[in-house]
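All remarks here apply to the structure that follows.
Removed from the display is one protein chain of the complex; every other protein chain stays in position.
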Amino acid sequence: MPPQLPDGVPLFAYLLVSAVLFVLGVAGFLFRKNLITVFMSIELMLNAVNLSFVAFSYRWGKVDGHLFTFFVMVVAAAEAAVGLAIILTVFKNRSTLIVDDVDSLKL
Amino acid sequence: MQHLWLIPFLPFLGFLINGLFGKRLSNPLVSLVAVGASALSFLWALKVLAALAPIGQTHVETYFTWIQSGPIHVPVELAVDRLTAVMLLVVTGIGTLIHIYATAYMAHEDGYYRFFAYLNLFMFFMLTLVLANNYLLLFVGWEGVGLCSYLLIGFYYLKHSASTAGNKAFIVNRVGDFGFSLGIFLIVVHFGTLSFPAVFEKAKAMPVEAGAGWLTAICLLLLAGATGKSAQVPLYVWLPDAMEGPTPVSALIHAATMVTAGVYMVARSAALFVKAPVAMEAVAIVGLLTAVLAATIGITQYDIKKVYAYSTVSQLGYMFLGLGAGAFSAGIWHVVTHAFFKALLFLGAGSVIHACHHEQDMRYMGGLRSKTPITFATLTCAWLAISGVPFTSGWYSKEAILGAVHAHHPWMYWIALVTAGVTAFYVSRSMFMTFWGEYRGHAHPHESPVAMWAPLAVLAVLSIAGGFLFDIPHILEPVFPRGEHGAHDLTLEIIGSAAGLIGIGLAWLFYVASPGLPKRAAEALGGLYTLVYNKYFVDEVYDATIVSPLIGGSRALLWKGLDAGVIDGAVNGAGLLAAAIGGGLRRLQSGNIRSYATWVVAGSAAVVVLLGVMGGAR
Amino acid sequence: MNFFLLSLLKLGLVAFVFLTALAYLQWIERKVIAHVQVRVGPNRVGPHGLLQPLVDTIKLLTKEDLVPSYVNRFFYLLAPVLSVSTALVSIAVIPFGPEIEIFGIRTYMQLTDLNIGVLVLLAASGLGVYGVALAGWSSNNKYALLGGLRASAQMISYELPLALAIATPLLLYNTLSLRGIVEAQQGYFFGFLARWGVFSLFGLLFIAFIIFLICAFAETNRIPFDLPEAENELVAGFHTEYSSMKFAAFFMAEYANMVNICCLATHLFLGGWLPPFPAAYGSQYIPALVFAAGGALCLFHGTVNLYRARDKYTLPAFGVVFLLIAGLHLAPPLMPVLVPLFWFLAKTGFLLFVYIWVRATLPRFRYDQLMHFAWGWMFPVSIVNLFAVGLLVALFF
Partner (left out) sequence: MLDAALFSLFAFIAIACGIVMVTQKHPIASALSLIGVMGSLAILYLLLGAAFIAAAQLIVYAGAIMVLFLFVIMLLNAGQEPPARRTSLLAKLLGIPLLIVLTGALSFVVMLAFGHGTVVKFGTGTPGSAEDVGRALFTTYLLPFEITSVLVLIAILGAVVLARKEMD
């Protein structure tokens, strides 16, 4: 990569940040036990993707990336509403929030 | 823009209203909608024709493109020329009359709204058929009227005979329609278009085919379609059974309009037929055969509607004979007059049946002359007309046909002549058995309400005066240039009229003068009589040769073999396969979200790695 | 780096004024309520208790900073910080006047002019929830928890109509920058009626204004919507466990939010720093007149007819000060700076007075009433209003 940083930040830096955040989200999804935390990890992944969207949008000088980000936000909001409602229901019915205990969907 | 589309659309509207909301509407309202729809379309047709009159050339209205596939372009376009105009008036006019009649006749049936919805739907399709400007649209109407006929024959669907009759009509028509569709395909292949003007232009340019060729094939296939729809040999068998339907239906669909669709179609395709003399000959022979066959059967029947059904068949045969002889205008003329008097006959029969409380067997009628005077009077007009008594409408058209046939083939002429006599004979027979002598039934016959006999009266006037009121051949001159056939030949006309009168005379002798005679005649003829009485066993023959083999074959091969064996086997096999695979895969479903997630991550990692290996995003 | 210097200067100025104003707002509130309830209010410390805020601050600062043992320490300490910072950050985008020129430096009377200023304000008020919610949750106390939950629920619920009420005039102004919004309201109907939001669109925006005010009360957890700190149900709600400076932080946050939202209302609906009627009718002399009148009054009561002996020196002093201010308002170089500022402060001050007035007048809602009012009335009304305005704008503008 270029050694001398010019006045400004290379685009890939943003993308790397987004990549790292995404992986962190995945890690959270894989290793956390609390349903809500798992859900939040998903949100983290979405945010990481948003960042790269905006970065790409800068790269191409178009506004479309922002639009995608916007839509992702809307979808995330809807998802949060339904997901949290589901979590509440799950807690109501089995009084646990541990992912591994919610495993009746198996053979 | 004359808004031709309104003509078929108005009945369709009626159909929609009655079909969708009829259950909630009161009977008067339903009949108002139905009658109003057809009456309005009649009036609109009148207006259009008035606006176009005199229709020199065809008036075409294109609405939108229906099919656009490669070179084939099928627009939805309606057209009016004089032929169409005549058919239009017949369909809407008589249709309206019969609607009015039906309001009274069906008054006490349940499914009242259903009946009128079907009737309007039929009007819609029939008008589409008549107005269509290309074969495909015509075919739509063609199939549509077939459907409606099926629905209406099976109107009393609780009656087994009715439903089977409906099926029979439908299936037999399929055979014909199959031929018709093949013909249409051939036209597409051969002419590359379906619109009438284009096809006929190209056909005009072609030489007359001496032997058999494309055109002949096309025409024969069209003829096949026509024989199905217009109940010609060999596909006429459905029409007599179609009498299971309510009488107005028999009058409208199975006498006046739908069955003449074949005639109309052949006449419409005249430009093709004149180039294919072989096909023309076929048409003529089919017509002749049908005429004779049906007429002879007509003699022996006792069910009044059956009698008229067979008479319809034979009259249609007449029309085809006329067409085959090249006298298209004469054929259409007969269509019109026949529409008048045959509709009248059926409606009259309906009125009689109504009077006798749904008794259809003539052996239990008789002496109704005094009990139902109006019906008798009107029916008499129809009787005279169909028997070809001079200067009645039937006489004109029949003479025109006979003249043409004589010019075509004298031997055909003589047979047709005899048939005419026979026709006169059996119609007179039915009249005598119904109205003369003393009443042999048990009900208390009574005259029908005005809504029923008013249409009868109108039709009576038409069937007497229709002949010299509308000189169809003259009207149709721009469509079918009047050849030498049109020339009146006095001797022929005298002979023709004589045949009719003789027929009536014989009938008088048989059924009024000496009632014992028919029995003796039947015994004398013996086998021949039984043969005719059983309609030449045609149905039985069909059963033996076609129907039962088909059914048996399907049972054995298709059902047991193909369906049960191959298809079910395949389905079950697929199911088992899926089950097996699933059994293997369900090991993956640990029910633990995290393991699923691991798989997802593995997949995405694989994708990204692959992307990197392949050299990034580009 | 001139830009930075200037910014720092402005920052310091605004911070100082703002914080002092917050402190004195508290004093004003007590005074006003006292007079509404026919009391005298704070009058011991300094003339008319004018030094009360100072004393209060000292008291709060010097109090023992105690952290209960059972609280979740980190969040417990984080909450007030969040609360006050989100409250204070909003002032950054609020303009106090037009572009001015002092000592040859042209600048905006505003810390920064973002082209999404309104959104920033919304975001800040949205984030304000966290402080309250966290405070409630982290202090492991059922009253506090209830208070926190109530607060957050109420803020979320009322943010919806609030946002809609904000969006309504934006349809007309076509900008998100507060400066642009104010500039969009310049001009006069029929030459004399100010083209402010409240007067535009046949008063449709007035409905939006009312909705905005009501939601503002709820956003800032003020009476009649102060359920989160309803003394007689929840002790003190979410800040039950807070004392000394942490408590002061919440207090400050509350007043800061009040001020911010009043400024926003002024800009959105009341034409910011624009005078209510054209300069042609001498609107630029109003401030001077007002202050002069005040000064005259003070002098009159301080010298000629004296109610109380102790006013002998204070009132005349005030009178002189007021007269000086009036003079400043007339000084040519300062006029373009001070007059708009005056109008802006006047309007905002009026709204703040309404706040206090309402607090002194109205009782408290019940919680279910509060929620039903939010979702059953404010939300539909604001949405219908939004549609109506949108329709009008689409048709006529």
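The chains carry the letters A, B and C, assigned in the order they are written, with residues numbered from 1 in each.
Operating definition for what follows: a contact is a pair of C-beta atoms (placed from the backbone, for glycine too) under 8 Å apart; a residue touches a chain by one contact, two chains touch by 3 or more.
This one's a predicted model, so the numbers in the text were calculated from it and none came from an experiment.
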> If the full complex is used, which shown chains touch the chain that is missing here?
Replying inline: A, B, C
> Mind pulling the subunit A residues that touch the left-out chain?
Replying inline: 1-2, 5-17, 19-28, 30-34, 36-37, 39-41, 43-44, 47, 50-51, 54-55, 57-59, 61-64, 66-67, 69-71, 73-82, 84-89, 91-93, 97-101
> So that we can see where the missing chain sits, which residues of subunit C does it touch?
Replying inline: 75, 78, 114-116, 119-120, 122-123, 126-127, 129-130, 133-134, 136-137, 145, 148-149, 152-153, 156, 159, 176
> Residues on subunit B that touch the omitted chain in the whole complex?
Replying inline: 590, 592, 594-595, 597-599, 601-602, 604-605, 608-609, 611-612, 615-618
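By our rule, only the chains that are shown with their structure count from here on.
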>> Centroid of subunit A to centroid of subunit B, CA atoms only: how many Å?
In response: 70
> Roughly how many whole angstrom separate the Cα centroids of subunit B and subunit C?
Replying inline: 87
> What is the distance, in whole Å, between the centres of subunit A and subunit C, each centre taken as the mean of its C-alpha atoms?
Replying inline: 37
> Contact residues on subunit B for subunit A in the complex?
Replying inline: 586-587, 589-594, 597-598, 601
>> For the complex, give me every residue of subunit A touching subunit B.
In response: 26, 29-30, 38, 99-100, 102-107
